[in-house]
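Heads up, one of the protein chains got dropped from this complex, but the rest are sitting where they should.
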Amino acid sequence: MPKLTIADLQKIKEKYKADFTLREGGYTVKIIVHMGTCGIAAGARNIMTAVMEEIAKVNRNDIIVTTSGCAGLCAKEPLATVELANQPPVRYSDLTDEKIREIFREHVLGGKPVEKYALVTGCETTY
Amino acid sequence: MSAEPKILVVDDELVVIRSAERVLKSEGYQIEGALGGREAILKMEQGAYDLVFTDLKMPEVDGITLIRWIKKSRPNIGIVIITGYPSQDTMKEALELGIIDYVPKPFTPSVLLDVTKRAVEWAEGRKPAEEKAAEEFPPAMAKELDRVIGEYRHRPGSLIPALQRAQEIVGFLPPVVQKRIAKGLNMPEAEVHSVVSFYSFFTMKPRGDHNIRVCLGTACYVKGIEGVLEKIKERLKIDIGETTEDKKFSIEGVRCLGACGLAPVMMIDQETYGAMTPSKALKIMGEYGGPASDQAPDEETAAVAEQEG
Partner (left out) sequence: MEKVRSHLMLCAGTGCVASGTAKVKTALEQELAKKGLAEEIKIVLTGCNGYCAEGPVMAVYPEEIFYQKVTPEEVPMLVEEHFLKGRPYQKLMFREPEKKAAIPGMKDIPFFKHQVLRVLRNKGLIDPEKIEEYIARDGYQAAAKALTEMTPEEIIKTVKDSGLRGRGGAGFSTGLKWEFASKVPSEIKFMLCNGDEGDPGAFMDRSVMEADPHSVIEGMVIGARAIGAHHGYIYVRAEYPLAVKRLRMAIDQATEAGLLGKNILGSGFDFELDIYLGAGAFVCGEETALMRSIEGKRGMPRPRPPFPAVKGLWDKPSVLNNVETLAQIAPIILNGSAWYRSLGTEKSAGTKVFALTGAVNNVGLVEVPMGIPLRTIIYDIGGGIKKGKKFKSVQLGGPSGGCIPEHLLDIPVTYEDIVATGAIVGSGGMVVMDDGTCMVGTAKFFLEFTADESCGKCTPCRVGTKILLDMLTDITEGKGKESDIATLEDLSRDIITTSLCGLGQTAPNPVLSTLRYFKHEYESHIHQKWCRAGVCRNLTTFWIDEKLCKACGACLRACPSKAVVGEKKVPHKIIQELCVHCRTCFDTCKFNSIRILPAGFDGDPNEFLAKTAVGAKEEK
């Protein structure tokens, strides 16, 4: 490591922001992928991978991804819920790789829920 | 060497010879004096001496010249220099010529006695001592020890780190190791010993292959380390600070291992074991090859297990 200046301290802080958003809280978007047995069978794993790829592409520190168990709607899997700060969460169903990427662009980045895929708005929040 | 070591004190001031005589005679040394290098050489031509204590700055034949002569003509005589303010160059020269030690002037009786004792021991056992050291430690260990001592030689306050490293290398700090360090760091052996005996981290006895450190801190006390310790002592048939006859285990009591959350705690070598009970301790010792119980194993485990509820 080269000798640091005061400005470097700030840069390092920025660089690690993603890690600490995760540990300290302070995120603005939370995406929950429902990964019950049914979800996994229906392809939730691919949805998760797509989400992760999209986040990596835009290099945003304030988006976190978590998983949750079966949402009780096994027929509509794969499911995912997008929670923007100060907005009711929106649950999407029957997802595919393309759909989740579209949701990511429109809802997560653009702030507009994608109503055509939405199952319900204002559903219960989970971990 | 004779029973009473014979020492020749060479100094151009009579008072130095007299005071050295006063201090050393009572301790059973034979003392003779010479007021200069020339007189000293003449005396040595005529009689045998074990040690020569000499000043460096003297008129006519000075100390360095005298030392050169002794090294050439009487190589078996050990040399100690007594000097006020030695210049670094003369000190270096004297060291290169192979003096044993030096006494700063003015000296106190205890310093003189200390240096004399050491010089006599050194001169006496010169050869055997080196051979013995080689026997006790593998040459590589001795070499490593010397390397470490060398590293610390010119650093102030380096005695404790040097001792810690030495204990890491040798496993304990017997007198011969302390001597080597004293010599290497150029300080009285007494000082080295005083530090070794002061700190509980240092041990002068060899430890077993596996050192069991039992925490005697408050949390461990409250949670019943005593019962654990009793069982370990009973099984190994040794007390704290001792080593089993087969040199496999030793027990050490430590003040607090700082793992109070896991109390009662013990450590074997570098592994920490928490929430100890007498039977768990015995079981763990077993994993290190600890001795089996005198009782039938089933009966004992049952009894201990009951005790622990």
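Going in written order, the chains are labelled A and B, and every chain counts its residues from 1.
The rule we apply is simple: a contact is a pair of C-beta atoms (placed from the backbone, for glycine too) under 8 Å apart; a residue touches a chain by one contact, two chains touch by 3 or more.
Computed from a prediction, not measured in an experiment: that's the story for all the values here.
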Among B:Leu113, B:Ile160 or B:Val176, the residue in touch with the chain that has been omitted: B:Ile160
On subunit A, residues whose C-beta touches the chain left out of the figure: 1-6, 9, 12-13, 15-25, 27, 30, 32-37, 40, 45, 48, 52-53, 55-56, 59, 64-70, 126-127
Missing-chain contacts mapped onto subunit B: 156-161, 163-164, 191, 194-195, 198-202, 216-223, 254-263, 265, 270-275, 302-303, 306-307, 309
